[in-house]
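For this depiction, one protein chain was excluded, whereas all remaining protein chains were kept in their positions.
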Amino acid sequence: MNMKPIYLDHAATTPTAPEVVQAMLPYLEGTYGNASSLHSFGREAKTAVETARGRIASFMNARPEEIVFTSGGTESDNFIIKGIALSRKDRGNHIITSSIEHHAVLETCGFLRKQGFSVSFLPVDSNGLVNPDDVKKAITNKTILITVMHGNNEIGTIEPVAEIGSIAREHGVAFHTDAVQTFGHVPIDVDELKVDCLSASAHKLHGPKGVGLAYIRTGTKITPLLHGGDQEKRRRASTLNVPGIVGFGRAVDLAGTEMHAESSRQSALRDRLMEGLLAEINDTRINGHPIRRLPNNANLSFAFVEGEGLLLSLDMEGIAVSTGSACTSSSLEPSHVLSAIGVPVELAHGSLRFTLGRDTTREDIERVLRVMPGIVHRLRAMSPLARKGAIS
Amino acid sequence: MNMKPIYLDHAATTPTAPEVVQAMLPYLEGTYGNASSLHSFGREAKTAVETARGRIASFMNARPEEIVFTSGGTESDNFIIKGIALSRKDRGNHIITSSIEHHAVLETCGFLRKQGFSVSFLPVDSNGLVNPDDVKKAITNKTILITVMHGNNEIGTIEPVAEIGSIAREHGVAFHTDAVQTFGHVPIDVDELKVDCLSASAHKLHGPKGVGLAYIRTGTKITPLLHGGDQEKRRRASTLNVPGIVGFGRAVDLAGTEMHAESSRQSALRDRLMEGLLAEINDTRINGHPIRRLPNNANLSFAFVEGEGLLLSLDMEGIAVSTGSACTSSSLEPSHVLSAIGVPVELAHGSLRFTLGRDTTREDIERVLRVMPGIVHRLRAMSPLARKGAIS
Amino acid sequence: MRQTGPYNEKVMDHFRNPRNAGELENPSGIGTAGNPVCGDIMEISIRIEDEVIKDIRFRTFGCGAAIATSSMVTELVKNKTIDEALAVSNRAVAEALGGLPPVKMHCSVLAEEALRSAIDDFRRRQGKP
Partner (left out) sequence: MRQTGPYNEKVMDHFRNPRNAGELENPSGIGTAGNPVCGDIMEISIRIEDEVIKDIRFRTFGCGAAIATSSMVTELVKNKTIDEALAVSNRAVAEALGGLPPVKMHCSVLAEEALRSAIDDFRRRQGKP
């Protein structure tokens, strides 16, 4: 098999853009100072960090001092959720979230529950949408934090964040959104979204792995997760990852330039993929919202077969996809997101996520459409669930 | 001023070695998969991570599964100290540490104190050594954790970690050491050191910024700091920083090859620097242990002058040094480490840390020795503290 | 054994080219194990003559390891006596495949169970316990 590999797992991580690598190299090679040092080596590093911070802030309509650099989306989620919970625990102990959050949010909420907080996990409709009315009804006088994601990493549904933000403001409750999947892919304006805090991760938008950000609106008190030195105005200690932050800045620049064009290009290809698969393969369904969804996300369930077999078969063809979110792809349980939108368990087991990127071409999609039917057919022929008549 | 810049602040951060950058590039450019993904992109990434983990483990005589990759020394310290404290809080609430720890340890202990833990900060002698007898005396039946650093980041003193480890074992108390300054600079064997947990940070040994490790001995229960996906056997969630980890692995390889030779080369240069400064400049003292110290660390106090003025004057000559640890170099208080070893406050204000590295040459040291006396003299001439007779 | 994925080459070979996939017409016994909710279900049909498994087929809904263990178990017991077949443990199946990742060992248990269940079905049809 000597065909060009086709990477359709951009929601797991994206290729680092060549422009980003170029931007990072000087800070890996020559300009290696510690951004906290007073001497010229340190000052050069600091200037680079502050330039990146300024650009990223303006990209999301925030102020530079509202951006705290972290090691990624998970740290941002943990920092914000635990940090707000701890700093507000005198006011209440109730947190509202949705049942389709990323594990970085769900497990953090689970941890806080063990520490004495109480957590409401709101249901979603069959398209994966949280109902803002449910949020309103869940608020009690103990509620200190609402955390609802911007775009779902599995099914791509984009949540009504601004509406939830209005409700949070009316009730004086802090509001966080996990924007790891949307940042750099759809426009983000923290004022329009009415969020107090937001998480993002550079490697999801062609930036480097190991760097992310927490947006913390001015005036929002938060307890640090990493205690230590004075970095990041004492909100996050540790030597700044200068090359990573510079790369993140460059990736955001690229997103600023390309996002609109890429979003329509990718969603057209994505639609072709979904329609083609539906047309060619019986007993297939699309998961997630038909319209309010990430431009690069397609999630489909193929009845009677199991996702890992599909994934391995595609991998043998050089095509990389995912069965669930990457971090749970070795788990045996079906996706909590597919369960939440009511996909029957057997069907959930037969689901694949295709996520496109900057490097995805029309030919890539056509090749997937050529090989998928055969793969599904072969596995269905082996499956005890497939009634003969049902096999496409 | 067109002279070659001289970097003598390796304790703040080190230049990333060219070999390390070379090793990272393929993982920034082509092999960009998420190490949790099942497809070939993910598996290549995973293989690279596991190769690095194996090498790093054997470098410190640990098992691969005892290494958890983190974002740096601060995260490792926070993870281990909070994680052990939380997981053992049913057994007791007492933590023992020293008064000369890095802020990443001190502030974390301070945070835990606010959460209801009690912390003993042990004194050190005038060379900066913790007395193992003091540790023994401080242990109560509530003690759950002892954390004492391996090598001090300001004065370079190397603590009697193995002796403290024996005491911790006798009493069934978990023992952590912050080895951020020693890792890759002096030999480390977790069995000889008798530690249960250890922190290290790649950028202190010519590796990249933004990656570190927590060593967690098999059988040591620990609550995660970053909750989320299943990475790192559920001890630390978040997409693995593949290029960073690969770079860390390469840096450890280099340390394995060069450490012994570099340690004697650097300590000879360091001794020449200390002796030269003492001989040329009156009213100067050396801080830290005369023998048990990091091979690359010189810390001196120059009476009657203030450190920042010295630092800026050296910076004007292209020479980078530090007044305290980098992360506190913008603080007004004198170093807590110098206070703890009994340096009078005025003298503490006039202290500089010179830390050498792989790239430091004999000529660099000679140039420092040529310019330092004039700089001190000039500032002393301006100082109201210097009695005329005392000015060198 | 070389790992080219989550699985070694031998597992991948059985996943790619499964032996004895399908269903026997008029089998002497059929057995199943697992359930679709857990994401794994195996069905084994056998033809037995003189206490010997003369022919065997499997159908599996499940991950790569589930398909490979099904394939392997059919190879291991084909042309064996029932007693010999019953002596094939789940470990033996996993070992014949050159090992399975720890999280996938349950697949080999399912393969053993499906086989036993097919043999039980055969005995039941014969009126034996």
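As written, the chains take the letters A, B and C, and residue 1 is the first residue of each chain.
Heads up, the rule we're going with is that a contact is a pair of C-beta atoms (placed from the backbone, for glycine too) under 8 Å apart; a residue touches a chain by one contact, two chains touch by 3 or more.
Bear in mind the structure is a predicted one, so any value in this text is a computation, not a measurement.
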| item | value |
| --- | --- |
| Per the touch definition above, residue among B:Met3, B:Ala268 or B:Met316 touching the missing chain | B:Met316 |
| Residue of B:Gly116, B:Gly219 or B:Pro384 touching the missing chain in the full complex | B:Pro384 |
| Contact with the hidden chain (one of B:Gly156, B:Pro243, B:Pro334 or B:Gly357) | B:Pro334 |
| Residues from chain B at the interface with the omitted partner, ascending | 304-306, 308-309, 312, 315-316, 330, 332, 334, 345-346, 349, 381-385 |
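Keep this in mind: only the chains that are shown with their structure count from here on.
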| item | value |
| --- | --- |
| Geometric centre: closest chain by C-alpha means | A |
| Between chain B and chain C, centroid-to-centroid distance (C-alpha), Å | 55 |
| Centre-to-centre distance between chain B and chain A (centres being mean Cα positions), rounded to whole Å | 34 |
| Distance from chain C to chain A - Cα centre to Cα centre, in angstrom | 40 |
| Chain A: positions in contact with at least two other chains | 308, 312, 315, 330 |
| Numbers and ranges of chain C residues touching at least 2 other chains | 5-6 |
